[in-house]
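Heads up, this is only part of the complex; the chains shown haven't been moved.
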């Protein structure tokens, strides 16, 4: 990824020689890109390549250097038993992995869906003119500013079945007939995670959508008012189509983020199959179990899934990140 | 609406403000509750109250006296600030090249950068650990500053590139005619113009660096180099299994307050920074 | 067909009063133009009529009915915005039909109305395009088309031409004039700060200044009999020359106003004399700028080419009957 | 030399460690820094694995859980030679647990075994005995809970334990299984024994507690959550480690002076007995230590009788040295420690020795199976059958 930008200028015969200005700019551009590319190559490129490499070996954490290449064995391998039956093994047929994939997808889609919904509502409120908007806007941002580890702890405290305030509140208001162990029981554990995640990231979503809303010219609404468009219809016919680009970008950013969810689930819920996600599973294999290579394969696959989804999403949603050349 | 009593208008206003209040309560309540809890001690902690009942600084005192929390706080500030400054410095120059100079492969480079921003941290942890040790910065703040570039840099480059692309070309050309080099253009002309974007991206990067846990835990091995999220995870009560809720809440409040203050100060800029760049479709 | 009465209309934003009591009667079918310097409240007044802003006090009456609280869509108005305010995600057709579909009209009927308007404005071939695929002038025509299909009684324009370039501005100006002629039942209220537009389009011009009406009248009334120095300076191009001090004394006025076209240059023996500082030849006519101790240079408009050189001293005389005399308060002495 | 020791210990524990290190520094002229770690043992373990894998020489002495020895053995020094004089003073079973392939990986510092905490006052009020079997516990708990609830304490429960899906559940469930005579998951010879009717019966019994005598939320409890419920006076019984004893007697505790401890109940059927999972901590020396001799000295110092005695007195930690259980000072300062000897005698080790590096995964699969059963996903029999299959696959040709 580096070669193209820092290649020396080629003087093509017959073409105009670049002027001093253009040469200076090209030179500057090269020097400006070098630090970034070195940093990213060292920090991201190399480690990722290592992970991918490990996923094709039998590496264990105690023996990283002496790992042997084993091809796709960590992903899929088969042995034909004496009885003639062929047994498939490896990540691609591991039910625990697919369960984690399913959990992750379910989590990502649900949380992003609700975040988009609530984010839109919040953004609409913030976009309106009213007294104290600045304070409300700041208040909204608080969940987002709280460190994930901290908010996980805060919520696990609030969701606690015995001394948690939410159960207390639910009981007082008559919404709950008995105290619920939100994070404990498999039925509600995912819900609890979702609630916390939605609470925590809706502000970010709202912010991105708000930015989109503010770019819609105000006079369009005035035109709509003169056309006699009902506010609800205004929302669906004008606001929604016009914030769609901002919304799509917000959704993709959040979706990618949600696919990697780790700390919240790790801290908040029991480590049960109901909530285990790809990252949690990969971490477990990498560091807790003696399956470093297998964990690397999971990490690699997670990366591939995320990359694939992004490409698909960009392609389907026709999202333009680049903004075009000027 | 003037002079006439408008029932529907009034209802709408009331409903609207009810919604506003609801949103604010939901957003702020957990934090409020954390503050409430942080002032409780002992068995009081396990009793649900909605209003402050007891009021004790004990938890705060023990946070600040326990281990090296003040030192960790300082580490966090140092690491997050340097990360931000470094990321902004690298990103702003890179963004200039990416947004202002035509060269082949620019789109590809931008997509690659975006791709990097979606790496799962888990996937690079082991490899990064090797690199950190190789560079000999293990267990120093630089290990964190270095590793945090993986998530701060792509994001800042991305936002600043889109922002810079929207700066009027004439201003740059005026500077060129005035004899400014690219470096002068960046530092003396663009940077002052971009400060909403710098504030936004800087703040986002700051928050990300401030909150990071996994790298911070992995790449430091002494109390003196650790950052606050790790310190919070390490906060302990009297004995092995005891979770000191009161102290954790006090610490949480301490780490969150600076961010909340930053957000409060910059909230206007955050929105305009995002509006002008980064999230345009 | 609507006549619009503004009775002591006032509008405040917070504590700032922007419209300070306006009384105006806009006749049915009339083309009324609001002019005035930037920030004088033209747009605000128009938006009060449209119903886009709440009226602080006073009465707004359409055809004898008080409409102060009525929703914009129920006032029978249509509005064309300076920035066009087209729905960027809808085709030209949808932009124009949007208001009608809401009224749940018959589809064929809607199509007919849109197409008729499109024909009228010669944008039929763009009906399937998105606004961003149109040029500025075409967009402006779509915006007008959208207003036309609503079949309004009152047409409101807020500086509809100011985003267009000079040539387009002239062309579109003529189209609006023709539109007015073809829709003689429709009352039009038009905001601009361009006095040429005001002069050429208006049946009557309303000159605003600081939230107050300075003068209302036909373009010629304003041109020939301005009620104040402000109006005199505002209407007409090039701007009227104001000559004060000792130069004005002989005329028994504090300030004498005289338009460039009403000054005659004589080689010698004029009423005033000055030094040529600059000349501009426009082909058909030319302007000579004279320095004679007034605040701004005095402009003389000549037919054809000017032969005067910078630095030359010349004598000028006003045409006696075209002189405007103003007292110290800027009011005309008649 | 400059040494550093890493420890997941907390609060008072760290303070105690520091005080002992000060003595060590004074005596030997070394300096020792403590690197604290999160108290979650799995966080610690992952971290240590990574550090050791990378040959991190910054840490000299590690505080290790009793179950880690086989998994980290390769990266720690063999202490057999260094400890040959003192090894015999410790409980042989503990030394055994820290010996891998004849190599002494770590020296025991203190041991741990859980007990049944019960409310003296409530048992008296309802005129009940301390339960000897799980069935008795259930009946007693149910009765008292119903009675107390009828008296207006709606938050009253019968029994709280550690039901979250983590290592603690493996400990709890191993006790149930063992107490029913259902073996210890993987036996010392490496055979997988978990799929048996006794084990199924034990776990079925435990599953019946959830939602009756134990709160639903117990499925997410670790030690602290159970203690919270207990210490508010909202549970008749609790399974917990000794640390809860001192805290329960604390000034702001609702149960101070109202409770006592006993061995965990036994199960039913053949081989039924009271069982307590063996916990405990040890000191190991990194093979990457730059100054191994001094590091070994430190490990030996921290496991010496003097330190263990102080630890018992100040921390109510159970010594690993046999002789200390008869020590008068300890009996005086921490009277429960002699009591605990009985509990400790019944202690069962987790199958970390036979499963070696796979222990964590075995444990994880075990607690998952148990957690599933407790939360109603399949019966105990089904889940254990499945577990056997998984363990067999994991074992492959051998552990």
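Just so it is clear, A, B, C and D label the chains in written order, and each chain counts residues from 1 on its own.
The rule is short, and it goes like this: a contact is a pair of C-beta atoms (placed from the backbone, for glycine too) under 8 Å apart; a residue touches a chain by one contact, two chains touch by 3 or more.
What you see is a predicted model, and the numbers here were worked out from it, not measured in a lab.
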Stoichiometry of the full complex in this file, by chain label: A x1, B x1, C x2, D x1
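We take it that only the chains that are shown with their structure count from here on.
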Smallest count of steps, each to a touching chain, taking chain B to chain D: 1
Chain pair bearing the highest count of C-beta contacts: A-B
Distance from the mean Cα position of chain C to that of chain B, given in whole angstrom: 52
Computed distance of Cα centres, chain C from chain A, in Å: 55
Approximate Å spacing (C-alpha centroids) for the pair chain C, chain D: 89
Junction residues of chain B - those touching two or more other chains: 46-47, 125-126, 130, 233
Sites on chain C at which at least two other chains make contact: none
Residues of chain B that touch chain D when the two form their complex: 41-44, 46-47, 67, 125-126, 129-130, 133, 138-139, 217-218, 221-223, 230, 233-234, 236-244
Touch list for chain A against partner chain D, complex: 60-62, 64, 160-163, 179-181, 183-186, 189, 269-273, 283-284, 286-291
Residue ranges of chain D touching chain B (in the complex, touch as defined): 4, 6, 9-14, 33-39, 43, 47, 50-51, 54, 56, 58-59, 222-224, 227-228, 231-232, 240-241, 243-244, 246-247, 250-254, 315
